[in-house]
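The complex is shown incomplete by one protein chain, all other protein chains being positioned as in the whole.
Showing chain A:
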Amino acid sequence: MNRLPPDSSLAPREADDTLETTSSEPAGMTRRSMLASAGATLAGGALLLRANVAHARSAPSAPARRPAAPMRKDWLSPGLPGRDYRPVIVPNGTKLPWKIVDGVKVFHMVAEEVEHEFAPGIQANCWGYNGQVHGPTIEVVEGDRVRFYVTNRLPAPTTVHWHGLILPNGMDGVGGLNQKSIAPGETYLYEFTIRQHGTGMYHSHHDEMTQMALGMVGLFIMHPRRPVGPRVDRDFALLMHEWKVEPGARRPDPNEMTDFNLLTFNAKAFPGTEPLVVQQGERVRIRLGNLSAMDHHPIHLHGYHFRVTETDAGPIPASAQWPETTVLVPVGSTRTFEFVADAPGDWAMHCHMTHHLMNQMGHDLPVVIGVNPGGLDAKVRTLLPGYMTMGQTGMGDMAEMGMPVPKNSIPMMGARGKHDVITMGGMFTVVKVRERLTGDGDPGWYDNPPGTLSVAATSEELSRDGIDVNAVPRAEPASPGGKPG
């Protein structure tokens, strides 16, 4: 249990020390450091009080003055990037800025409408935070005292729930249950101490269906105060989500239950996703959170075995970790896995639900596979000039057709790859591992060393191995009886 004692009552409990000492896990924050910081309790409390007064003055309509904050300081001095942690990389994402006021990390979140681009060619009016969808990633360190001012510039009330975090009940952000919802125009304050490390999330907890479907979600990364386990060189954070945006529409449909057509990593659908760039030999951590409306995502990484090191409740003991290539990330959960990037190349990482590898494809189409339209096209063209039967061999050709489509839509799959069209879209990205990197940007396509790229077989190769491409394909019985069934 690598976390600070729970803070359900405002006064820290004496029993916490006992808990701390009996913990079998390496402590992220020692009792010593805790006691060392306790000396500043009085001053800190006074400052906190002052901050509250300031807040009340600036927002007269705010709820009644909160009672005095806890007198006994239970947090550490703010953890700093570079010194206390190596910041996570958020492909396509942003981070929420903060400042330190009297030893407290102060953040300002603004819930507002955001024009968001899911991929080149499709934008939508979403709801997010600080001009971003998803909201900026929050990055803190175990033991930090954090204070979030949340301003609501939406037309509806909202709240922020700190998903997976251990905090006082009144800070949990469930509208109606834990707090009054933040009315449009109001600014609320959340304040708590970070008592754990791992991957958390945040999202609206008022009219969840609408507000989360419109994008009011984000990642909440909590670094350990002291490094745990092997040092990682690259720490990527990806939040998964799913959306329904009708081709040509400009607003995600919050009512959709099954027919999602934009599946995203950090609110980007391929080909809008940035690659994860890694130097060969580096230890890579990938954090995955899932705040989709309805779907779990089995995320599959090519080229490696990885080990899932953390769930959203904390680390998994090394003895319980399995080698895997796919990790299922249920809705409302986070999973973190790690691997050593020893194999260079462009490695696909994607959700293995094949429909999650589509962009805005229709899901209620007549199946025309195998159909030879013959005179049908000419007949239809007398009514509808420009008509052409599509999909006779499946969807693979669609990526290249270049037919006119509704504005603001990316119905066809994929993008051009190095060798051909990548017939995937949606929840797809590429882990680019290189022997040498010149920077952190996209290094371009991988150059396969000679003899390591699949190409068409030559006739010499075919004859050498006695392969007759025109022969009746063979298969051997796999059961002793030799006959199926």
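Details
Here is the rule we use: a contact is a pair of C-beta atoms (placed from the backbone, for glycine too) under 8 Å apart; a residue touches a chain by one contact, two chains touch by 3 or more; residues count from 1.
Everything that follows uses one rule, which is that contacts and distances are computed from a predicted model.
Between the listed names "TolC family protein", "Porin", "Carbohydrate ABC transporter permease" or "Cytochrome d ubiquinol oxidase subunit II", the UniProt record for the complex's undisplayed chain reads "TolC family protein". Of A:361, A:415 or A:431, it is A:361 that touches the chain left out of the display.
Taking the complete complex into account, A:372 is the one of A:319, A:372, A:438 or A:452 that touches the chain left out.
Between the chain not shown and the residues A:317, A:404, A:439 or A:481, the one that touches is A:404. Taking the complete complex into account, A:390 is the one of A:110, A:390, A:421 or A:437 that touches the chain left out. Residue in contact with the omitted chain (choice from A:156, A:174, A:353 or A:380): A:380.
Take chain A: the residues that touch the chain left off the picture are 246-248, 360-362, 364-376, 379-380, 382-384, 386-387, 389-391, 395, 398, 401, 403-406, 409, 411-412.
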